[in-house]
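Quick one: structure below, then a few questions.
A single protein chain has been omitted from the complex, and every remaining protein chain is retained in its original position.
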Amino acid sequence: MSQKEQEIKFISGNVAAAYAARSAKVQVISAYPITPQTTVVEKLSDFVDSGDMPAQYIKVESEHSVMAALVGASIAGTRTFSATAGQGLLYMSEMVHWAAGTRLPIVMTIASRGIAPPWNIWADFTDVISQRDAGWLISFASSHQEIYDSVLMAYKICENEEVLLPMFIAYGGFVLSHTSKPVIIEPDNKLEKFLPPLPDEKGWPHIFIDPERPMMHGNLIMPSGFYYEFRMKIHDEMMKSTHIIKQVALEFEKIFGRSYGNGLIQEYKMDDAEVALINIGGLALQAEQAVDELRQEGYKVGSVKLRHFRPFPIDEIINIAKKVDVIGVVDRDTAFGSPTGGAVSSECKSALHNTGIDTIILPIITGIGGREVSVEQQKEEFKILMILEETGELPKDMIHGTLWDGVLEVK
Amino acid sequence: MWKIIAESKDKRPKLQNYKNWNELPPIPISFPCYGSMGETGDWRVFRPVIDKKKCTKCGFCWMYCPEGVIQKSEDGFFTIDYVYCKGCGICAKECPVKAIEMKRESEFE
Partner (left out) sequence: MALRWAMKALGPKTALVAPASCLNVVVGLWPKTAPNFPFINMAFAAAAAAASGISAAFKAKDSKFPGKVWGKMTSLVFAGDGGTTDIGIQGLSGAAERNSDILYVCYDNEAYMNTGIQRSSSTPHGARTTTTPFGKQRFKKNLPAIVAAHNVPYVATCCISYPIDLYEKFKKAKEIKGFRYIHILAPCPPGWGFASEDTVKMGKMAVETGFWILYEVENGEFKLSKPSKKYLDPSKRRPIQEYLEIQKRFNTLSEVGLVKWQENIKNAWKYIELELELKEKKE
């Protein structure tokens, strides 16, 4: 059964991810249930077993096997998809590196959840951030529609011959995965114009399983061999993928009419802003509401949604720094032992190094383990930035150079 | 252009030869060839020699050779490829009529 007409369905973020896999005509799915991603695998089961989606579904016995099966299927030349969360992502960490090293265009959605111990199943991006150096592109979705759209854009980016790298699409567990909103499901004829065709019989250009063209992948390479250079290429091609991400976002806007900034970041009311807040995931969308409310009160504030953490959009961050005097970078993740806050603020700080720009970057960490972040709290964050801009005064309750916002105090 | 590795067996190069990282394909893949670990005959200390007078052409040596360096020749007897034979001695041990003798390599230098 194919999607003939555009439909608007009232579905949760997880189900939107499943619809996206169906729209992308994925061929092999391998999945293992884990809260809060369970409804993705359930909906995919529904699609596959009812005949709605002609895909092979491997119900593996652990997350490590999820990624191993995807690597195997992708090497054989098929489009693959899976979803996981928190502990599952950490368990498959070895294979995550393997998939990036084999340059396979796998797309995986992560319903991010807090890292145990102690058990916590609510929104927290530490799991994806912990895989930041593996070689996967990392993208954050802040709305249900964005989850659907990001998966479609991901296949176009990853299967491009100049990229050939896998991508994570992370969104907050329970915040986006279990709440429902109307999502536009696109029809097949429009999707055909945008998505690349499924791999043909020959498979991918760089790896294939074909008895007529026997090859071996993964030999030993001595230190004097090209191991160093092969690894260098992964970094090189990931850095160069920024222009492809931008290209794809533009093309997406032309065909489907939905804009995501320039693909790497999305700015909101930044033109005359004096201070700015950079957010990842759902908080970025909520920050736009905070900006609107503060602007009504007369404050000149702006917000930036960081869509792609890997490759890190260094040029875009530098441009934002040129516009404002103070930037607050909000991490919904922890990077233990780092004096410059979470992962995103550390990268922002190092982006400005040696550029001569003296914008202050204030690392903020909030919402860990799914702790609720209200609009009021975000407005307070803006106010702190404004005080910093006017008086140069840092907030009093910073811990080791980072503002841990929303810490609990029982009275 | 690295894409030539995806071509059919006749069109692709027999052995990949790259000068710098710009020429490399995205991942290392290897093509099958003879002698991928070099000429392993160099590893030998003892060399098996078949005595055609005793040989009954039973084929046990061919069957048990782990490397597959013993091949049947046109006259029905078996020849050993000394470029790759590592001298493990299994063929000599398994020959039912003891037609194969393990002689010291130094006798042949």
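Letters A and B mark the chains in the order given here, with residues in each chain numbered from 1 onward.
Rule of thumb we're sticking to: a contact is a pair of C-beta atoms (placed from the backbone, for glycine too) under 8 Å apart; a residue touches a chain by one contact, two chains touch by 3 or more.
It should be emphasised that the depicted structure is a prediction, and the values quoted were computed from it without experimental measurement.
Considering A:Ile11, A:Ala24, A:Val41 or A:Ala69, the position touching the chain not shown turns out to be A:Ala69 (whole complex). Across the interface with the omitted chain, chain B contributes residues 15-16, 28-33, 35-37, 63-64, 66-68, 88-90, 92-94, 102.
With the whole complex as reference, residues 27-28, 30, 54-56, 58-62, 64-78, 80, 94-95, 98, 198, 201, 208-211, 214-222, 225-226 of chain A touch the missing chain.
Please note the rule applied: only the chains that are shown with their structure count from here on.
Between chain A and chain B, the centres computed from C-alpha atoms are 51 Å apart.
By the touch criterion stated above, chain B contacts chain A in their complex at residues 2-3, 5-9, 12, 18, 20-21, 24-32.
Chain A meets chain B in the complex at residues 101-103, 164, 202, 205-208, 212-219, 221, 226, 229-230, 232-233, 237.
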